[in-house]
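Below is one structure, written out as structure tokens; comments come after it.
Missing here: one protein chain of the complex. Every other protein chain is in place.
Chains here go by letter, A and B, matching the order in which they are written, and residues are numbered from 1 within each.
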Amino acid sequence: MMHRLASVFLAVLMAVAVVGYVVGILDGVPQPDGMRPTALIAKFDQETVDTNPKLIPAVSYAEIASTPMGPTKAWQSLPQALPQPEYDLYTKIEPSKEEKEASSKLRASRRAFNGAPPFIPHPVENTSDAACYACHGKGVKIAGLTASVMSHQFLGQCVQCHAPMAPAPFQDIDASVDSSFIGLPAPKEGIRAYQGAPPTIPHSRWMRENCNACHGGPNGWSGMESTHPWRTNCVQCHAPSATLDQMPVPEVVPMLSPLDVVTN
Amino acid sequence: MMDPKRRSFMKSTAMAAAGSMVAGATSLPVIQADQEVKDLSEVDGLNWHKAPCRFCGTGCHVQVGVEAGRVVAIAGDKAADVNKGLLCVKGYHVGGILYGNDRLTKPLLRKDGRLTEISWDEAIEIVAKRIFESPETFAFYGSGQWTIPEGYAAQKLMKGGLANNHIDPNARLCMASAVTGFLATYGVDEPAGCYQDLDECDVLITWGNNPAEMHPVLFSRVTDRRSRGETVRIIDIGTRRTRTTDAATDYLEMQPHGDVAIALGIMHLLIASDNYDKSFVEKHCNFRGPEETTPTLQGEQISEDEFRQRIARYTPQLVEELSGVPADSIRMLAELFGNREIRITSLWCMGMNQHTMGTAINSLVHGVHLLSGHFGRPGDAPTSLTGQPSACGTVREVGTLAHALPGGRVVTKPEHRQQSEGFWNVPAGRINEVPGYHTVKMFEQFTKPTAEGGDITTMFVQVTNPGQTLPNLNKLFNAKEGLDDKFLIVSDVYPTATTQLADLILPAAMWVEKNGMFGNSERRTQQWFKMVDPPGDARDDCWMTIAIAHKLFEMGHAGMKDKDGKFIFAINADDGKEIPIWEFEHYYDTNVDKHLFEEYRQFTTMKHKNLAPYEEYVKARGLRWPVVEQEDGSWRETRYRFSAFDDPFVKKGQEFEFYHSSSEDGRAQIWFHEYAPPPEMPDQEYPLWLCTGRVLEHWHSGTMTRRLAPLNRAMPTAYVEMNPEDASAANIRQGELVTIESRRGVCELPVWIDGRGRPPRGTIFVPFFDETKLINNCTLEAHDPFSKQPDYKKCAARVVKQTVAKKTKVKS
Partner (left out) sequence: MPISGLVVTFNSSTDQHTAAIESLREIPEIDIGDAHGSKMAIVVDSPTQRRDQEIWNTVRELPGVIDLAVAMIAFDEIVALDEDDEPAENDPIRKQ
């Protein structure tokens, strides 16, 4: 019984397939009639491509190398979340002196002097600020790489201050310069009034308002993390520098004159 | 105690370890990952001083970190009103410009074709002798990067000393049309508004302007308002898509010269729809058109009816035809201008200035703002930007132009000459009444053989690089080669395209290696002090001018003496004795800048461009003129000119007053100019528009920025930007080396398809910063009839694939 039913089903299936094939041939499949161009030489209907975000315009082989390939516009517009490792605020972090030093050396290699906006260590397409922000807004870890967190408020035009690597067509050009400029090195640590006292902030806070960008959070700068990231108000304990923050600094801190005590 | 054997073993091991590190090392780059990281306490020797940035005309202030006599760090100056603590990628790295290893450090004289080191005494004597022998064939080519005292000294040497008006600056190539536009419209040069307009405008229109790359600090001042939740509509009118377009709400792509038609079209619609500001126009404006036979900047007054009749032709349809911008977009612009509830700021720079109709388009855009009443309120302003740090301060205000005298005066007016002779205390009649040669003419006369009438034989170039930045270089610069009686003196900080043909090279001090003052795009005068020593024998440009003058004085040149027989640059010490400032070791015995500035200040009140005493600028992050002394002895700067609410010179009871009006009735002029096509347009032979310009990372001819590692790495080469379809049609690939050809010359460049900007089909763009790829071999020297400023933005060119060219050569 089962056998019979199976062969009937198979026969019906085959019939449908044959009908489908014939209909398929007759319905809209281009015929080599010599009048219509084949798909290979047809020009794209740019309008259709523009209006249907799921269509990707094909390019000639010669253009493949120079054509950006990637997700379709429809896919791009979907919010995507990259899986991120879980972050535990209370994991014990105690970077050693060497780790701290190695970390600041790597950090220093990314800027011309302490205080300079860091270079962008990768080439950038002419992408929008939103593209930068996607990774650098809150930071992200992908394939062993960390996109660092913006240490300042959102500002338009990232490349106004951050110099990228050479544009894609010119990456092989020797861009070395012959210069004797030596930049200000990064500070190693703040000043502690006594052992156990919270250190002062040894750098300017200008454009570094977000302490967590380097000193905490899941995407902080490795080796510079705070040992106590659960505390949220950093300047409660760590004093900034008026000089480095370009506050008005008087030569002498003015004080009231001493009490006028009569001595006998 | 270690035994001696062990000790010597340890020593040799230590030496081997150190030696191996030495052998492996190449030259030391800027901060390396392996470099020492210092404590804060060790960097306590760091001192911070204020200075304006060395680069563009925005006029940001930086804080310069100096340690042990070297600049080691730069920070945005939070006290500066212009940039409020922010900088751009060039500004952050400006400190490195002092430290390229190829700084010029010795005067070099070309002897039998080879450069030889000579002493400063010899160098100054050579220059002075050349001038002494033939003062009238000497020309001084200066710069919008001259400090104010440098420009003033050069101006005085030429016009007040040598009675020679052949002094012109590179700013002629940069903002001369902005000057003529202001003069034609307001009767006085320089903008009425200020950068505060950028904080208050509802609509920002960029006319052929890419501030996102060229004036990034100003542009981000607008776009950052959006981050704070404000709405600003940015309308980009341009010939190619740029980073400014990326931030723009509307992009109107126009044909080259389309801006003239667009401005006329807006005015036509404002009038046709009766939507212009009748009360403002009635009270404060006249209508004006060029004279028929010999047009001048003065023009002739026309009635409003006449203006209506002339402009009636510029319907949205015709404007669409001329500019390529859809008629509906022209209507949209006219409706915006017709709405007086909103504030509109126009920004422009080289797009409208490097234009054979530069004066016309500048006047027309001012006209659009005047006609619509979008003028004189914060946020309502026609704003012209400048490309050099002191194009305004030194060129326009000091008047280092072939026809000008300081403080808005001209050599052709007898009373202006008389006043200048008075301030300079030189005999009456000293100043020559005939204007000298403007830049293009000056170089034509210099590169033309003397026998053929080339009557400039000695040229002194300071703080600029004409060998790279003049248009049509083959004709205007390279032709100098081989002309034995022509002598080119170049003062610069690095070897450049110009020093290649120099007969005498003078090593100059730069930026914070000397005292200085700049004047930026918004009338702001800025001051800084010398912070570090220049390298080797490099010396101040201002000193060079004074030393040459004194050598001429010693040789007995009568012009170097004032009415009382004293040296024209004489400075006396408190004890009455003259300080020998022409000897470099005594140059800093006094503040020469301060003396020159105080003398120059007297000139500035005639055009109400009043400047404060030097000491006021020491205290401030720049002050915008007119700076007027108050009853309490303080000095007040002016943000808005001609508007009663802020300008102290507007008559009481008036809302606006154009008190330097060319019609002498307190009114501004709304001009009419007919559209005319560009002088050279693409044709069969040269089918592409060639546009030139800049990129964010490099400044002008790249002499400074190409010596900064972060910038050079970000933009290592000039390139030709192509539309992908043009490239594909010519079978050209990304990065391929091609030859750009025009009727005047060629230039080899790698192709960047859809590069930094995206040009439409039929247009290519090339930045001019790269001294190894001189696109100005190809550009056109055609210039505006009033401003004499050449058009670098449009000429006809073609792109030639090199493999094809080479193959053809092999076959033939």
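Following the convention adopted for this analysis, contacts are C-beta pairs under 8 Å (C-beta built on N, C-alpha and C of every residue); 3 or more make two chains touch, one makes a residue touch a chain.
On a predicted model such as this, the values are computed, not experimentally measured, just so you know.
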Just list which of the chains on display the missing one touches. A, B
Contacting the left-out chain: of B:Val22, B:Val434 or B:Ala451, that is B:Val22
Which listed residue, B:Thr13, B:Ser119, B:Ser279 or B:Gln317, touches the chain dropped from view? B:Thr13
Even though one chain is not shown, chain B touches it at residues 1-2, 6-7, 10-11, 13-23, 25-28, 34-36, 101
Could you list which residues of chain A touch the chain missing from the display? 180, 182, 193-195
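Here, only the chains that are shown with their structure count from here on.
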Here the gap between chain A and chain B, centre to centre from mean Cα coordinates and rounded to Å, is 36
Parts of chain B lying in touch with chain A, wherever the complex brings them together: 27, 30-41, 43, 46, 48, 63, 65, 67, 70-79, 85-89, 92-93, 95-96, 98-102, 212, 216-217, 219-220, 223-224, 226-227, 243, 246-247, 696-697, 706-717, 719, 728, 733-735, 750-753, 755-756
Tell me, which parts of chain A touch chain B in their complex? 62-63, 65-66, 101, 104-106, 108-109, 111-117, 119, 126, 128, 153-157, 159-170, 173-191, 202, 204, 206-207, 243, 245-246
